[in-house]
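These notes are about the structure you will find just below.
All protein chains but one are shown at their positions in the complex.
Presenting chain A:
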(Lines give C-alpha, C1' and ligand atoms only; values in the text may rest on other atoms or scores of the structure.)
Protein backbone atom coordinates (compact mmCIF):
# COMPACT_ATOMS: atom_id res chain seq x y z
CA UNK A 1 0.00 0.00 0.00
CA UNK A 2 2.65 2.47 1.12
CA UNK A 3 4.71 1.46 -1.86
CA UNK A 4 1.87 2.36 -4.24
CA UNK A 5 1.56 5.81 -2.72
CA UNK A 6 5.32 6.34 -2.85
CA UNK A 7 5.46 5.21 -6.47
CA UNK A 8 2.66 7.56 -7.43
CA UNK A 9 4.40 10.46 -5.72
CA UNK A 10 7.70 9.68 -7.47
CA UNK A 11 5.93 9.67 -10.84
CA UNK A 12 4.46 13.04 -9.96
CA UNK A 13 7.89 14.70 -9.61
CA UNK A 14 8.99 14.62 -13.27
CA UNK A 15 5.46 15.74 -14.22
CA UNK A 16 5.86 18.80 -12.01
CA UNK A 17 9.32 19.61 -13.38
CA UNK A 18 7.85 19.37 -16.87
CA UNK A 19 5.11 21.80 -15.84
CA UNK A 20 7.66 24.33 -14.57
CA UNK A 21 9.68 24.22 -17.80
CA UNK A 22 6.72 24.51 -20.16
CA UNK A 23 5.15 27.19 -18.01
CA UNK A 24 8.30 29.28 -17.73
CA UNK A 25 9.20 29.10 -21.40
CA UNK A 26 5.64 29.76 -22.63
CA UNK A 27 5.48 32.95 -20.62
CA UNK A 28 8.82 34.17 -21.98
CA UNK A 29 8.02 33.30 -25.59
CA UNK A 30 4.78 35.28 -25.60
CA UNK A 31 5.14 38.76 -27.06
CA UNK A 32 5.19 41.78 -24.80
CA UNK A 33 7.27 42.97 -21.93
CA UNK A 34 5.96 42.92 -18.36
CA UNK A 35 7.50 46.22 -17.37
CA UNK A 36 5.90 48.00 -20.33
CA UNK A 37 2.57 46.39 -19.55
CA UNK A 38 2.87 47.47 -15.96
CA UNK A 39 3.58 51.02 -17.01
CA UNK A 40 0.93 51.01 -19.76
CA UNK A 41 -1.21 53.43 -17.82
CA UNK A 42 1.46 56.02 -17.35
CA UNK A 43 4.34 57.73 -19.05
CA UNK A 44 7.48 56.89 -17.15
CA UNK A 45 11.13 57.70 -16.97
CA UNK A 46 13.92 55.39 -18.20
CA UNK A 47 15.28 55.31 -14.63
CA UNK A 48 12.02 53.82 -13.34
CA UNK A 49 11.99 51.24 -16.15
CA UNK A 50 15.57 50.26 -15.36
CA UNK A 51 14.81 50.06 -11.64
CA UNK A 52 11.81 47.79 -12.23
CA UNK A 53 13.83 45.48 -14.46
CA UNK A 54 16.53 45.27 -11.86
CA UNK A 55 14.02 44.65 -9.06
CA UNK A 56 12.38 41.79 -10.93
CA UNK A 57 15.60 40.27 -12.26
CA UNK A 58 14.37 40.75 -15.83
CA UNK A 59 17.80 42.01 -16.87
CA UNK A 60 19.25 38.50 -16.38
CA UNK A 61 19.46 35.66 -18.95
CA UNK A 62 16.34 33.48 -19.25
CA UNK A 63 18.13 30.34 -18.09
CA UNK A 64 19.39 32.07 -14.98
CA UNK A 65 15.88 33.37 -14.36
CA UNK A 66 14.50 29.82 -14.70
CA UNK A 67 17.04 28.31 -12.34
CA UNK A 68 16.27 31.04 -9.87
CA UNK A 69 12.55 30.40 -10.17
CA UNK A 70 13.01 26.63 -9.87
CA UNK A 71 15.24 26.61 -6.81
CA UNK A 72 13.07 29.17 -5.06
CA UNK A 73 9.89 27.29 -5.94
CA UNK A 74 11.31 24.24 -4.12
CA UNK A 75 11.22 26.36 -1.00
CA UNK A 76 7.67 27.52 -1.86
CA UNK A 77 9.04 30.95 -2.72
CA UNK A 78 7.55 32.09 -6.03
CA UNK A 79 9.06 35.56 -5.97
CA UNK A 80 7.26 38.89 -5.86
CA UNK A 81 4.27 39.95 -7.92
CA UNK A 82 5.22 42.60 -10.48
CA UNK A 83 1.94 44.41 -9.91
CA UNK A 84 1.56 44.39 -6.14
CA UNK A 85 5.22 43.69 -5.26
CA UNK A 86 4.08 41.29 -2.56
CA UNK A 87 5.35 37.70 -2.17
CA UNK A 88 3.37 35.45 -4.51
CA UNK A 89 3.23 32.67 -1.90
CA UNK A 90 1.47 35.06 0.48
CA UNK A 91 -0.96 36.12 -2.23
CA UNK A 92 -1.74 32.50 -3.10
CA UNK A 93 -2.12 31.70 0.58
CA UNK A 94 -4.81 34.39 0.82
CA UNK A 95 -6.69 33.18 -2.22
CA UNK A 96 -6.30 29.42 -2.44
CA UNK A 97 -8.63 28.49 0.40
CA UNK A 98 -11.79 30.14 -1.03
CA UNK A 99 -11.15 28.39 -4.36
CA UNK A 100 -10.61 25.00 -2.69
CA UNK A 101 -13.74 25.46 -0.60
CA UNK A 102 -15.71 26.25 -3.73
CA UNK A 103 -14.27 23.33 -5.70
CA UNK A 104 -14.81 20.79 -2.92
CA UNK A 105 -18.34 22.02 -2.21
CA UNK A 106 -19.09 21.91 -5.95
CA UNK A 107 -17.70 18.37 -6.23
CA UNK A 108 -19.93 17.34 -3.34
CA UNK A 109 -22.97 18.89 -5.04
CA UNK A 110 -22.03 17.20 -8.29
CA UNK A 111 -21.55 13.79 -6.63
CA UNK A 112 -24.72 14.00 -4.58
CA UNK A 113 -26.93 15.15 -7.46
CA UNK A 114 -25.28 12.74 -9.87
CA UNK A 115 -25.54 9.64 -7.66
CA UNK A 116 -29.15 10.27 -6.63
CA UNK A 117 -30.42 11.14 -10.10
CA UNK A 118 -28.28 8.48 -11.79
CA UNK A 119 -29.58 5.72 -9.50
CA UNK A 120 -33.21 6.79 -9.88
CA UNK A 121 -32.71 6.97 -13.61
CA UNK A 122 -31.37 3.43 -13.71
CA UNK A 123 -34.04 2.03 -11.44
CA UNK A 124 -36.77 3.43 -13.64
CA UNK A 125 -34.99 2.66 -16.86
CA UNK A 126 -36.89 3.79 -19.94
CA UNK A 127 -39.81 5.05 -17.89
CA UNK A 128 -40.82 8.72 -17.94
CA UNK A 129 -38.72 9.54 -14.82
CA UNK A 130 -35.63 8.24 -16.58
CA UNK A 131 -36.35 10.26 -19.71
CA UNK A 132 -36.94 13.39 -17.69
CA UNK A 133 -33.69 13.03 -15.78
CA UNK A 134 -31.76 12.34 -18.96
CA UNK A 135 -33.20 15.36 -20.72
CA UNK A 136 -32.58 17.60 -17.71
CA UNK A 137 -28.95 16.46 -17.42
CA UNK A 138 -28.41 17.09 -21.10
CA UNK A 139 -29.88 20.60 -20.84
CA UNK A 140 -27.81 21.21 -17.73
CA UNK A 141 -24.65 20.08 -19.51
CA UNK A 142 -25.25 22.57 -22.30
CA UNK A 143 -25.90 25.60 -20.11
CA UNK A 144 -22.91 27.86 -19.51
CA UNK A 145 -22.17 28.27 -15.82
CA UNK A 146 -22.14 32.08 -15.90
CA UNK A 147 -25.75 31.97 -17.13
CA UNK A 148 -26.84 29.40 -14.56
CA UNK A 149 -25.12 31.51 -11.90
CA UNK A 150 -26.95 34.66 -12.96
CA UNK A 151 -30.30 32.85 -13.01
CA UNK A 152 -29.72 31.48 -9.52
CA UNK A 153 -28.73 34.94 -8.28
CA UNK A 154 -31.81 36.52 -9.80
CA UNK A 155 -34.08 33.86 -8.29
CA UNK A 156 -32.57 33.28 -4.86
CA UNK A 157 -30.93 36.63 -4.13
CA UNK A 158 -32.83 39.34 -5.94
CA UNK A 159 -36.35 37.83 -5.96
CA UNK A 160 -36.62 35.50 -2.97
CA UNK A 161 -33.81 37.20 -1.02
CA UNK A 162 -32.82 33.93 0.60
CA UNK A 163 -29.09 33.89 -0.11
CA UNK A 164 -26.42 36.53 -0.67
CA UNK A 165 -25.49 37.18 -4.32
CA UNK A 166 -21.86 38.06 -3.68
CA UNK A 167 -19.17 37.92 -1.09
CA UNK A 168 -16.98 35.53 0.81
CA UNK A 169 -18.54 35.61 4.23
CA UNK A 170 -19.76 32.35 5.70
CA UNK A 171 -21.49 29.26 4.37
CA UNK A 172 -24.49 31.15 2.97
CA UNK A 173 -22.32 32.87 0.40
CA UNK A 174 -20.89 29.53 -0.69
CA UNK A 175 -24.24 27.90 -1.50
CA UNK A 176 -25.09 29.51 -4.83
CA UNK A 177 -21.55 29.37 -6.31
CA UNK A 178 -21.14 25.74 -5.25
CA UNK A 179 -24.50 24.78 -6.74
CA UNK A 180 -23.69 26.62 -9.97
CA UNK A 181 -20.31 25.01 -10.37
CA UNK A 182 -21.52 21.63 -9.09
CA UNK A 183 -24.46 21.49 -11.48
CA UNK A 184 -22.13 22.07 -14.42
CA UNK A 185 -20.40 18.81 -13.50
CA UNK A 186 -23.45 16.86 -12.25
CA UNK A 187 -24.71 15.92 -15.71
CA UNK A 188 -21.65 13.81 -16.44
CA UNK A 189 -21.88 12.06 -13.07
CA UNK A 190 -25.59 11.33 -13.56
CA UNK A 191 -24.99 9.63 -16.90
CA UNK A 192 -22.07 7.68 -15.54
CA UNK A 193 -23.87 6.45 -12.43
CA UNK A 194 -26.91 5.46 -14.53
CA UNK A 195 -24.75 3.36 -16.84
CA UNK A 196 -22.78 1.64 -14.08
CA UNK A 197 -25.88 0.93 -12.02
CA UNK A 198 -27.55 -0.61 -15.07
CA UNK A 199 -24.48 -2.70 -15.70
CA UNK A 200 -24.38 -3.99 -12.13
CA UNK A 201 -28.15 -4.57 -12.11
CA UNK A 202 -27.64 -7.08 -14.90
CA UNK A 203 -25.20 -9.18 -12.89
CA UNK A 204 -26.06 -12.58 -11.46
CA UNK A 205 -25.59 -11.66 -7.81
CA UNK A 206 -28.31 -9.03 -8.16
CA UNK A 207 -30.71 -11.63 -9.48
CA UNK A 208 -29.75 -13.72 -6.49
CA UNK A 209 -30.51 -10.85 -4.11
CA UNK A 210 -33.90 -10.35 -5.69
CA UNK A 211 -34.49 -14.08 -5.39
CA UNK A 212 -33.81 -13.74 -1.66
CA UNK A 213 -36.83 -11.44 -1.61
CA UNK A 214 -35.00 -8.16 -0.91
CA UNK A 215 -36.89 -5.03 -2.02
CA UNK A 216 -35.44 -3.21 -5.03
CA UNK A 217 -34.55 -0.11 -3.04
CA UNK A 218 -32.38 -2.11 -0.64
CA UNK A 219 -30.71 -3.95 -3.46
CA UNK A 220 -29.78 -0.77 -5.25
CA UNK A 221 -28.80 1.28 -2.19
CA UNK A 222 -26.86 -1.42 -0.35
CA UNK A 223 -25.39 -3.64 -2.99
CA UNK A 224 -25.53 -2.17 -6.45
CA UNK A 225 -24.34 1.35 -5.68
CA UNK A 226 -21.27 0.15 -3.86
CA UNK A 227 -20.20 -1.69 -6.97
CA UNK A 228 -21.26 1.04 -9.33
CA UNK A 229 -19.47 3.81 -7.51
CA UNK A 230 -15.85 3.10 -8.47
CA UNK A 231 -15.90 4.83 -11.86
CA UNK A 232 -17.82 7.66 -10.20
CA UNK A 233 -15.05 8.23 -7.68
CA UNK A 234 -12.56 8.54 -10.54
CA UNK A 235 -14.71 11.04 -12.37
CA UNK A 236 -15.53 13.14 -9.30
CA UNK A 237 -11.85 13.13 -8.40
CA UNK A 238 -10.77 14.27 -11.83
CA UNK A 239 -13.61 16.77 -11.85
CA UNK A 240 -12.27 18.33 -8.68
CA UNK A 241 -9.16 19.35 -10.60
CA UNK A 242 -11.26 20.70 -13.45
CA UNK A 243 -13.53 22.48 -10.97
CA UNK A 244 -10.56 24.35 -9.49
CA UNK A 245 -9.68 25.58 -12.96
CA UNK A 246 -13.34 26.17 -13.85
CA UNK A 247 -13.90 28.22 -10.73
CA UNK A 248 -12.63 31.30 -12.61
CA UNK A 249 -15.97 32.07 -14.23
CA UNK A 250 -18.08 31.32 -11.20
CA UNK A 251 -15.74 33.41 -9.05
CA UNK A 252 -16.26 36.34 -11.40
CA UNK A 253 -20.05 36.06 -11.42
CA UNK A 254 -20.34 35.78 -7.64
CA UNK A 255 -17.51 38.24 -6.93
CA UNK A 256 -15.67 35.64 -4.91
CA UNK A 257 -12.05 35.74 -4.00
CA UNK A 258 -9.88 32.99 -5.40
CA UNK A 259 -6.83 31.95 -7.36
CA UNK A 260 -8.91 31.78 -10.56
CA UNK A 261 -9.56 35.53 -10.58
CA UNK A 262 -5.99 36.18 -9.56
CA UNK A 263 -4.67 34.06 -12.44
CA UNK A 264 -6.81 35.79 -15.07
CA UNK A 265 -5.60 39.22 -13.99
CA UNK A 266 -2.02 38.07 -13.78
CA UNK A 267 -2.13 36.72 -17.33
CA UNK A 268 -3.58 39.98 -18.67
CA UNK A 269 -0.95 41.99 -16.80
CA UNK A 270 1.92 39.63 -17.67
CA UNK A 271 2.58 39.22 -13.98
CA UNK A 272 4.90 36.23 -14.53
CA UNK A 273 5.61 35.28 -10.90
CA UNK A 274 1.90 35.14 -10.07
CA UNK A 275 1.04 33.09 -13.17
CA UNK A 276 3.89 30.69 -12.41
CA UNK A 277 2.95 30.34 -8.77
CA UNK A 278 -0.76 29.80 -9.35
CA UNK A 279 -0.34 27.33 -12.22
CA UNK A 280 2.21 25.38 -10.22
CA UNK A 281 -0.08 25.21 -7.21
CA UNK A 282 -2.97 24.03 -9.43
CA UNK A 283 -0.67 21.39 -10.96
CA UNK A 284 0.36 20.13 -7.52
CA UNK A 285 -3.28 19.92 -6.43
CA UNK A 286 -4.17 18.05 -9.63
CA UNK A 287 -1.42 15.51 -9.15
CA UNK A 288 -2.26 15.11 -5.47
CA UNK A 289 -5.92 14.47 -6.29
CA UNK A 290 -4.93 11.81 -8.79
CA UNK A 291 -2.87 10.04 -6.17
CA UNK A 292 -5.71 10.21 -3.66
CA UNK A 293 -8.17 8.85 -6.23
CA UNK A 294 -5.90 5.93 -7.04
CA UNK A 295 -5.42 5.11 -3.40
CA UNK A 296 -9.10 5.47 -2.55
CA UNK A 297 -9.97 2.63 -4.96
CA UNK A 298 -8.28 0.27 -2.63
CA UNK A 299 -10.57 1.24 0.19
CA UNK A 300 -13.74 1.07 -1.82
CA UNK A 301 -12.98 -2.08 -3.76
CA UNK A 302 -11.38 -4.94 -1.82
CA UNK A 303 -10.38 -6.58 -5.12
CA UNK A 304 -8.07 -3.68 -5.93
CA UNK A 305 -6.67 -3.78 -2.42
CA UNK A 306 -5.98 -7.50 -2.67
CA UNK A 307 -4.39 -7.07 -6.08
CA UNK A 308 -2.06 -4.44 -4.68
CA UNK A 309 -1.06 -6.53 -1.71
CA UNK A 310 -0.48 -9.62 -3.78
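Assume contacts are C-beta pairs under 8 Å (C-beta built on N, C-alpha and C of every residue); 3 or more make two chains touch, one makes a residue touch a chain; residues count from 1.
As a working rule, contacts and distances are computed from a predicted model.
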*Which one, "NADH-quinone oxidoreductase subunit N", "cysteine desulfurase", "ABC transporter substrate-binding protein" or "Sulfite reductase subunit C", is the UniProt name for the chain you do not see?*
"ABC transporter substrate-binding protein"
*Consider the whole complex, including the chain that is not shown, and state which of A:23, A:49 or A:175 touches that chain.*
A:49
*For the full complex, which residue in A:85, A:127, A:226 or A:303 touches the chain that was left out?*
A:85
*Which residue among A:148, A:189, A:253 or A:287 touches the omitted chain?*
A:253
*Per the touch definition above, residue among A:119, A:140 or A:168 touching the missing chain*: A:168
*What is the set of chain A residues that contact the non-displayed chain in the whole complex?*
30-33, 36-52, 55, 80, 83-87, 91, 94-95, 146, 150, 153-154, 157-158, 161, 164-168, 252-258, 261-262, 265, 268-270
